[in-house]
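What you see is part of a larger complex, with each chain still in position.
For clarity, chains are labelled A and B in written order, and residue numbers in each chain start from 1.
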């Protein structure tokens, strides 16, 4: 029952997804007629799926801290290291609380709106230990708490991804305030649109296995707007701003890779063949992207760099995120091989042309990589290209759907983010003073220094 | 009494120290410094952002010596630190009024 079919049809996937997003809460069932209950013979979670989702969930936490913290933190100057770690940690913690208070409800609260999950599950109301959520397979359920926890980690890491774009000059209060507002008005709605059975983008038939749109394009666009609206770092283009620890950046990137298996395989919601496919694809797209970034650097500047390999690693992970469950292994490698040169061209050439200061290249890697992944999923899911799409899969129409989904996300996220930055600027101010920036955010915002002897 | 201050290439430290010991000098103080001069630096690129690093790692050696062995010291350093390639460094000599050994309070040449 848990095997993932080669002929797994996308429409079936969509149907199953519907189920997944209408958790069969025990409480609700209790109020249902006895007859239904008997008929349902309510499925119970499989212990293996419980163990699997437990692992996947904590892996995503590991991506946030230490993973993302180190990846971004290594890229900034030593005097701003703690500010990055602090933002990742605190935004993550705040988002977890927000998630159980209203986030889960806004995204998956059961409403029939195309944009909004409703207020039905504020404070996880109605969720009990016995509540279950459906998966992509009929009759297979997982604990609703497991689904909530898994999705909670997504809601924690996505806003934290943004902060890399305006690192080294943002006010701590602004970072926290912005991300909470952004989660409320961008992330929860778009998560609903993409993953909820009633969601706008979901009903269009767009494919986004593990969140290429919801997480990466979304965070990338918010980062881009943020980098522009917060403005460049003082001394940008003049002062030495080399990464204070490439070692930590690589460690963070490698931890992200490790944790990303939770992100991608976990999005299968059960320990079935689909999780295995997502796993091998997550290896291969990343491997392809690492190699491709190194080759691109080698051709253009004669040397491959460690930061290039680390950037390729992330680009590969981003690009395979929407695709992990539906493309084949060779398709995954090809996606990785495509993603890196494009991202590299963006961060090394296009960005410099435009002159904005996206500290950690959130847009250049997550945004650009996410777009390639979303579109590429429409292509490489085709069975003729080794993907698991149904026999009647149409590259043209799926790709069109993917592009529309990407555009909706970019427009929604772009406009709302810009408004929110403006509001935050008016309320608490976005930037620290030039003196504080020069002293470093660690001392000026947190009263500490990252390193002593 | 004089201080002989030399800027040298870092990997030459041990040879210089041995050369100085050989001529009877057994105290010195070393500082990590960055030097700028004729020797070219290098370029580092991080995701397309280029940084020209023009300051190169050097070591500064300071040695207090009685005036009469300044030349010996300078010669010892010169021959040990020389590679013949640009960036080998400089030696500067200046006078000090007096010297004190903190532990004993001894002064001047006894302090060295």
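As a convention for this text, a residue touches a chain if its C-beta (ideal position, glycine included) is under 8 Å from a C-beta of that chain, and two chains touch if they have at least 3 such contacts.
Predicted, not measured: the structure shown is a model, and the values here were computed from it.
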- Each chain type is displayed a single time; count how many copies of it the full structure file holds and write the result as a formula. A x3, B x3
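In this section, only the chains that are shown with their structure count from here on.
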- If you average the CA atoms of chain A and of chain B, how many Å lie between those two points? 53
- Query: Touching chain A in the complex: which residues of chain B?
  - Reply: 44-49, 51, 53
- Touching residues (chain side chain A, partner chain B) in the complex: 240-243, 301, 305, 307-308, 311, 344, 347-349, 351-352, 361, 364
